[in-house]
Structure formats: C-alpha cells, structure tokens
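All protein chains of the complex are present and in place, except for one that has been dropped.
Take a look at subunit A:
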Amino acid sequence: MEQKTKVHAEDGKQEILIARDFDLPLELLFRAYTEAELVEQWMGTKVIKLKSEKHGSYQFETTDRQGNKYSFSGVIHECVPNEKITRTFEMENTPFPVQVEFLKFEKKTENTSKLHIHQIYKSVAARDGILKLPFTFGINMAHNKLQEIGSKLI
C-alpha cells in the first residue's frame, strides 16, 4: 500500500518532519485544524478550548476506555488562514517536554492540498521518546481489544 504520510526523523536530530497529501481543498484542511467541532471529530478528543489566532491557545482532553483523562495543550503563536499555524504542544502530566510545531498548509490543486508539520523537541532523547510512544499505544490497543473480546466470552 502507498504510504500517504511521510515521516522523516534523522538520527541524532531533535526534530521530526511529517508530510501528508490530502484529497481535500486547502480551505477544508485548514478548517480541520482551526474549528473545535471538526478537531473533536477527527482527533477523537474533547476540545475544552481552541482559540485559533495569534496569542491564542488550545486545550484538548481525551478519555480512554478505562476512563483515564489525558490533557494536551499549547499556545498559538501564528495563525495565518490557509497558510500556517505555529504552536507549542504539551502532553500534560507526562515527563515529555513541551515541543514546538510549525504547520504549513499548501494548495496543490482546487481539490487537493498538502500539510507539512515540522516538530522541534527539547532534546534528541525527548524526540526518540515520542517516537517510541506508538509502540506503547499499540500494545494498549491490543490489550483493550483482548479485554473486549474476552468480556464477550465470559
């Protein structure tokens, strides 16, 4: 299968470059990032606050199957419609340091667009820690699934 999302994380660097082509007009792609109702739908998170403007900020809260709540937040430094968003990102109550994200929205054609995310981490170790996260998530998801199937058998 074609890999739609490209992730570039060079050894020994404290940054990650993510790029993705969308089969969506640029305006819609930008809205998916700036409107609370839309963010809630695709991120699967509750949006407590989202002020998409310079000096604005955001706060998301995700609840897992066990009812544990996870808070994500940051401040918005730049928000230029259909062009770019510069913001910080923090996973609250975790040892992961705050990261900076540069989001660039690019128009390809009338109906297609591209998103570039440039993430910068406090250290190489912090970045590598983030890269290892999906393994943990993957294991949790597998466990949840196991739990779900297991419950049905009881």
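The rule we apply is simple: contacts are C-beta pairs under 8 Å (C-beta built on N, C-alpha and C of every residue); 3 or more make two chains touch, one makes a residue touch a chain; residues count from 1.
Definition applied: contacts and distances are computed from a predicted model.
> One chain isn't displayed here; going by UniProt, is it "sn-glycerol-3-phosphate import ATP-binding protein UgpC", "F0F1-type ATP synthase assembly protein I", "Transcriptional regulator" or "Carbohydrate ABC transporter permease"?
Spelling it out: the chain absent from the display is recorded in UniProt as "Transcriptional regulator".
> Would you mind spotting which of A:Lys4, A:Lys54 or A:Lys69 touches the chain that isn't drawn?
Of the listed residues, the one touching the omitted chain is A:Lys4.
> For the full complex, which residue in A:Leu24, A:Val47, A:Val98 or A:Ala126 touches the chain that was left out?
With A:Leu24, A:Val47, A:Val98 or A:Ala126 as choices, the missing chain is touched by A:Leu24.
> For review purposes, identify every residue of subunit A that touches the missing chain, sorted by number.
3-7, 9, 11-12, 16, 18, 20, 22-24, 28-29, 31-32, 38, 41-44, 115, 124, 128, 130-131, 133-135, 137-138
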